[in-house]
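Have a look at the structure below, then the notes.
Part of the complex only, each chain left as placed.
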Amino acid sequence: MDTQVLEMPNLAVFDELESEVRSYCRNFTTVFHKAKNAKLWDTCNNEYIDFFAGAGALNYGHNNERIRAKLVDYLLQDGITHSLDMATGAKEAFLERFQEVILKPRGWNHKVMFPGPTGTNAVESAMKIARKVTGRTTIMCFTNAFHGMTLGSLAVTGNSFKREGAGVELSQSVFMPYDGYFGEDVDTAAYIEKLLGDPGSGVPLPAAIILESLQGEGGLNEASKGWLQRIERLCKSRGILLILDDIQMGCGRTGSFFSFDHAGIEPDIICLSKSIGGYGLPMAITLLKPEIDAWKPGEHNGTFRGNNLGFVAAAEALSYWKDASFEMDILQRARLIRDALEGMLAKHPQFNGELRGRGMIQGIAFADPAMAEELCSHAFQLGLVMETSGPRSEVVKLMPPLTIELEVLKQGLQMMERSMELLAHNHSTK
Amino acid sequence: MDTQVLEMPNLAVFDELESEVRSYCRNFTTVFHKAKNAKLWDTCNNEYIDFFAGAGALNYGHNNERIRAKLVDYLLQDGITHSLDMATGAKEAFLERFQEVILKPRGWNHKVMFPGPTGTNAVESAMKIARKVTGRTTIMCFTNAFHGMTLGSLAVTGNSFKREGAGVELSQSVFMPYDGYFGEDVDTAAYIEKLLGDPGSGVPLPAAIILESLQGEGGLNEASKGWLQRIERLCKSRGILLILDDIQMGCGRTGSFFSFDHAGIEPDIICLSKSIGGYGLPMAITLLKPEIDAWKPGEHNGTFRGNNLGFVAAAEALSYWKDASFEMDILQRARLIRDALEGMLAKHPQFNGELRGRGMIQGIAFADPAMAEELCSHAFQLGLVMETSGPRSEVVKLMPPLTIELEVLKQGLQMMERSMELLAHNHSTK
């Protein structure tokens, strides 16, 4: 695209009619209109490359052709759209596909729960069942965790700005230092072990430990294999349930379907949402080991558990995982990203940037948070949609669709490099 | 349909792979496949009439033709499907339509918030903003209220079975008797007034009062116009915010767009979901008076706030409300239902049934809850999908699509009458 944006859409309708809570539209100040895989166009026909991918909900790209064909077909055949939790053919097909492609190859027999169509529904249901099964109430969680905005999920989310939004005390959660939080020399898993083994520590035996294997909103902090394994062992030995929130990192974002596949752990409960719906459609699932599937019928429910367009799209999206070729594609793109980021860091050492992340969610942590914000702003001017994360918004985060064309990926990375140069230029004399 | 169902679909996949929490599929023991307006077909091609309408999410019927055309068109044009809270053309069109058709005619200037795609997202966001704006924490709610399954919404939901599912103390809510709860002679609004005026009552000044004008899940309990007005006055005089949860009763279910239009009140916050998405697509909005729209950008967020298929469908669905003809249609159907139910009650006085509800959500409260369950079971055998509600599932509830053809409505009502007869027959000698 041409960097000379001549005309930009007007946002007056949003300013007048929508709540002040709106957020991304304040950074990406245009009105989007159409999209295809990793490209977006606004109503003035300006083109953008998408390195944000719906915050991880669009791993298969915008308007994925294979999935869209299934959706349109289903609609035209008068397939059931909304079914609460009644049995439908579309749901049946998804369940079978999920077992065949995801569970069976791992030797797992988790039950699939449909907790409502959002990530926070999955997290709330996970915490509910953990409390019910163990008879305990505390959920152990981690510094800089992000699990959702409803009251239960917010209690295990670290971000103080989001927490204050609750307006009430958020309780029954206890925050522990994530892997590496207090420096390399402090083994935070051993610290947790000590607290739980000490009857005077004040830290109760929790119902569950909830964690992300790679913290997205928290700033691309990654837990090591060994730490994940130690936490799993600790859970097993003490009867604590392990909840893996793979809402943002799952569905291939880090390179394999689950972000923790490389660690060889088998969590008791797994939360999936965002890209599980394939096409950006609201959908979430909670996976439960059969022995803890102790729900009474209807004990947790919700109107949109049965979003059948989601099931149709999700089933088709799973076909990407039938063999290893998709993983190879992701790996190739991940390397491109890594190389480009390393190049930028080498070229601009003055920012003291730190490379973070894995697979197709990588980024740069800036020493000065203001740099991260400014970089994204330059990028948007150039036609690249990219966001920050981290407690101080100090990390620039790249998460393009996994299906991004190599050429488009390279274009996007070039735009980012150019943004870095603009940033460097603006701060060169300071 | 023929009552001799020769072949029924097999539910083995669901039994094996889905969580025990599944519920409706245990009553409606088939696998649904296709649907059109008020009719459903299962995978063995058996036909059903739908008096449940996605628990209120399908007011415009299954696969509404007008809406479907817009959806398919949008998909084929590569319209944005998922947009977080970025500005899109589809959202802009919805906002304008909503203002024009709903807000402006009422002289309201509420801001529209997209809190995530489910009813409970809307309720959680409503309670958050009420707490933020007032600096108070308690939410006053009512006996037999139903507001959702996430931890915040569950705290204001009366049902003890659902509440116990939380596994933790549900706090910061205080339950008050709903209109009529303690008999006709006790004015429960005056009781609330007394408690709030007494510095020794132990009942703190709440941030908000949340209520349904007609309690659906709670058993079709209806608040009178006068009571609603008294509650609104009480809120105004004490600086309490009034939250109207119109998730199930809104979008025309009771005859007008909002269920409380007849009372002439203007709630500070209104929660809509279910049928706002038009086509059964996950969507919710929270309406806020501008003076309480005190959110900071992003203080409440969520991945699926921007379900653009929902916006496209919702905008089209709002065209039903451009003039009064749709309300006339609902009224006509409501009368048919009322007449039929009165006829059944007259014919079967032994059940001590009580007619409940209004508009196109009406039903019969049975003295013996077992009768309600059995009636629905007979109905399903005859090809009629119908559910119970109430704290003891003692109320049989009819809520067909508002767009149901008169002929199909009559057929459904006849099936219900036949079910009543079967019920009467089974219990005639007892």
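Labels A and B are assigned to the chains in the order they are written; within every chain, residues are numbered from 1.
To be clear about the criterion, a contact is a pair of C-beta atoms (placed from the backbone, for glycine too) under 8 Å apart; a residue touches a chain by one contact, two chains touch by 3 or more.
This structure is a prediction, so every number in the text was calculated from the model and none was measured.
Every protein chain here shares one sequence; 2 sit in place, and the complete assembly counts 4 copies in total.
Assume only the chains that are shown with their structure count from here on.
Fitting chain A to chain B on C-alpha positions gives a rotation angle of 180 degrees, to the nearest 5. Chain A and chain B have CA centres that are 31 Å apart. Per the touch definition, chain B reaches chain A in the complex via residues 9, 11, 13-14, 17-26, 28, 30-36, 40, 43, 54-58, 62-63, 68, 71-72, 75-89, 91-92, 95-96, 98-99, 111-114, 116-121, 124-125, 127-128, 130-132, 137, 148-153, 155, 161-162, 165-169, 171-172, 207, 247, 273-274, 279-282, 286, 288, 293-304, 307, 309.
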